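My questions all concern the structure below.
Missing here: one protein chain of the complex. Every other protein chain is in place.
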Amino acid sequence: MRLKNNLAEALRHKDILLMTHIVLGYPSFEANREVVAQMVESGVDLIEMQIPFSEPMADGPVIIKANQDSLARGTKVRQCLEFAAEMIATHAIPFLFMTYYNILFKYGEEEFFADAAAIGIQGFIIPDLPPEEGGAFLERAKKYDIAPILIFAPTSTDERMRVLAAAADGFIYCVARRGVTGSQTSFDEAFYQYIARCRECAGLPLAVGFGICDRQDVDAIRGRAEIAVIGSEMIRLVDEKGASAVGPFISGLR
Amino acid sequence: MRLKNNLAEALRHKDILLMTHIVLGYPSFEANREVVAQMVESGVDLIEMQIPFSEPMADGPVIIKANQDSLARGTKVRQCLEFAAEMIATHAIPFLFMTYYNILFKYGEEEFFADAAAIGIQGFIIPDLPPEEGGAFLERAKKYDIAPILIFAPTSTDERMRVLAAAADGFIYCVARRGVTGSQTSFDEAFYQYIARCRECAGLPLAVGFGICDRQDVDAIRGRAEIAVIGSEMIRLVDEKGASAVGPFISGLR
Amino acid sequence: MPNKIGYYGEWGGAFIPEVLHETFREFNQAFGAVRHDPTFWAEYCDLMSTYSCRPTPLTHAENMSKKLGGAQIFIKREDLNHTGAHKANNVMGQGLLVRRMGKKRVIAETGAGQHGVATATMAAKFGFACTIYMGEEDVNRQRPNVFWMEKLGAEVVPVTSGSKTLKDAINAAFRDWVTNMDSTHYVMGTVCGPHPFPELVAWFQSIIGIEARKQIVTQFGKAPSRVYACVGGGSNAMGIFQGFLDQPAVELVGVEAGGDGLTTGRHAARLAATDASAGVAQGYKTMFLQDSDGQMQDTHSVAAGLDYVGVSPILVDLWQQGRVRFEAATDREVMAALDETVKNEGIIPALESSHAFVQAYKEAGQLKPDEAIIINMSGRGDKDIFTIANAFQDPSWKRFIIEKGKEYAAQK
Partner (left out) sequence: MPNKIGYYGEWGGAFIPEVLHETFREFNQAFGAVRHDPTFWAEYCDLMSTYSCRPTPLTHAENMSKKLGGAQIFIKREDLNHTGAHKANNVMGQGLLVRRMGKKRVIAETGAGQHGVATATMAAKFGFACTIYMGEEDVNRQRPNVFWMEKLGAEVVPVTSGSKTLKDAINAAFRDWVTNMDSTHYVMGTVCGPHPFPELVAWFQSIIGIEARKQIVTQFGKAPSRVYACVGGGSNAMGIFQGFLDQPAVELVGVEAGGDGLTTGRHAARLAATDASAGVAQGYKTMFLQDSDGQMQDTHSVAAGLDYVGVSPILVDLWQQGRVRFEAATDREVMAALDETVKNEGIIPALESSHAFVQAYKEAGQLKPDEAIIINMSGRGDKDIFTIANAFQDPSWKRFIIEKGKEYAAQK
């Protein structure tokens, strides 16, 4: 409930929250450190930190490359936890882990929850763990009060959305379109209808992700969902213009 | 009977006759002319002139190449007949045609016999025409008195030799060994037994061919057969040393 | 929850992104329908006997049997399938299913290229659009197959992420699928991936074992003592093993890629070596070659089709139960067994299949001449000409390629 409450608090002051995405260890932990600082300073409301995985099945080219490069530089899961601990200790906003299930599985699910809870992680986004496979995961999420962020997709039926919402906590991650991360999304009538369906079924704040890259995109979401997620675009920006470009970019979004 | 009689006449003076081989148009008709002249001068007793064919199935590499080169220079069957006419008119020894059956077949068998007889050809050696396929051929050979030279092979049974001898005229061409023209033959006990079988079955003079290249080879035949045939070795000699080497070579054989 | 549908012991499952949930629901439904429709299996058998040449023969390898002086060696000839490997069985079956589902496009991953060629072939036959994902390293190893896929009308996409081999091609195919799930069916090439793929692929491949079980009795008079199959994902092995699972006296042996040797780290042996551990990736839970963080490791094999980090959850379960024994064959052993088979039997196994031959040849002498063993020859080696000619350092082949290369370079 912690994350949900924190978001409710934040939403008292803002009509839309911003969640940004980083891949841990890419281009380096030092760069991550600077990027996170800039994000927090320029008003980002929550940050999902991706622990890199060799098989990022649901990600697009930009994030795949970031995962690969980070691993190639030797990034370990333990380092990711340490870095996360440091960020959480330094910055007052909620931090989440995004990764694939094998990272938890191999670490030991119970141990991973325990260690993540110990450092103050508030939520997990695991795109390859549907609730059907995540029975123990969902129980542990409750036990450790780490929100299991579940995903709605445009292909989800109302019925399915309700099943997911019942198991989720914190917020619902609404994937704006079919496909993987990093491509353009068109915010059209079909999209608005989809978000309305999400709202109807969710009973939790809605985050909209996949393909959000500028103020116009954020405006399209404002009033329809609570959180705009900036993922691949963040990485692209740091790649092209360096960490110092993050602050101005974020400030211009809202 | 003409060829047989001519050979009988020659054998009254010599204990072994020499038959040499040329490929018409190789390396050129001019060279053929000089080679034949040298052969006759140095005592060759009969000459087989091969009309080149594109598929010299029973020949070895030296003669294959000569056939090919001659054809590549444009040698035609008509030219071969004209050249043969000139040789026969110029030199007093018997001349034979050696070729493959398709040359006769395509020319027209009857016409070919008629034209060859008209210029005085005394025999035909057609290695791919067994008597089973040569019924008309054998009749025409009688009609035009052109000796059909048939071939004995080491694989021929006595019975087969008798069948062949009954159809043949002039002499029998005893192939000294298995294989095609142009390789070395070893004149050993098995060979002597084979020649003895040939003698027993033939009732005609015997020519021994395939792989005869020097005096020693001729000596091995002397007293056992009537004719030594020098084939590929003749061509090799002209290739390597030119037409002028033919005279001395022949003189040294006997 | 956890709901144990799609599990074999503790292995399997369906770890799929939410966007595919509905697609899998429909897929499971369609599969469930045909699974219990006898006309579907009949349609499948008819297609396989008129378009491919099933039943494929069971060949008695008389010369090798004599040479090794032990068991009578029989070879199940999946190489004689249309497109040259057992992959055709799975693909044509899925093609029929896709047609029933009304989809118009298929995608597939491929390692050795055999599954890609088979899928492209099926797509041509059924009139589907087709995209094939293939690791860039495999594109180079299996160029002739790439050429044929393109001629068959498929788009071949070289995958440059990760280790650029089979596992990365699978990821890439999933990425396509989550984008185009409405029009598209993903034709998984082996008994891996999320449920129902393992069950589906095992079902279509069971045709191998059904035939082999009958054939060995007809030709030899009794069941074999052992059955050998190479194991990449495990589809050809599952195919033939299913014919004998209920006969405990028939020992089933899976042969993995030993690469440079099990102690070198350069191999792809999940169960014959001790390097693998349980994990979840590519949509299913199995034994993966991964590091202590759960990152998948680079694998190595001379055979592209065995060069894979995971393995069928069904086989892991059978291995845990002790029903299937696992062994590994090194690249070097594979080349030798291939050479011996070609020279003595006039049969050219694929590099993948040659792994099964290695182990069978090692063990044949332990058995008596009145016993039989079956080697599943999953495919033919024609596709491997570049790899094989290379491995044998064939000088005239090299000269030929150098000349051709010069000729093409001069044209540019």
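Structure notes:
Lettered A, B and C in written order, each chain numbered from 1.
As a convention for this text, contacts are C-beta pairs under 8 Å (C-beta built on N, C-alpha and C of every residue); 3 or more make two chains touch, one makes a residue touch a chain.
The structure displayed is predicted, hence computed values, not measured ones.
Touched by the hidden chain within the whole complex are the displayed chains B, C. Residue in contact with the omitted chain (choice from B:Val175, B:Ala202, B:Ile221 or B:Val246): B:Val175.
Touch with the chain omitted from the figure is made, among C:Gly9, C:Pro57 or C:Gly265, by C:Pro57. Mapped onto subunit B, contacts with the missing chain fall at residues 53-61, 64-65, 68, 71, 76-77, 100-103, 105-107, 127-136, 138, 150-157, 160, 164, 175, 178-180.
Residues of subunit C in contact with the chain left out of this view: 49-53, 56-60, 63, 77, 80, 82, 84, 120-125, 127, 140, 143-144, 146-148, 150-153, 219, 339, 342-348, 382, 385-386, 388-389, 392, 394, 396-398, 400-406, 408-409, 411.
By our rule, only the chains that are shown with their structure count from here on.
Taken as a contact graph, the chains fit none of the simple arrangements: neither line, ring, star nor complete graph. Chain centres were defined as the mean of their Cα atoms; on that basis the chain farthest from subunit A turns out to be B.
Top-ranked chain pair, ordered by C-beta pairs in contact, is A-C.
Subunit A and subunit B have Cα centroids separated by 97 Å.
If you average the Cα atoms of subunit A and of subunit C, the two centres end up 37 Å apart.
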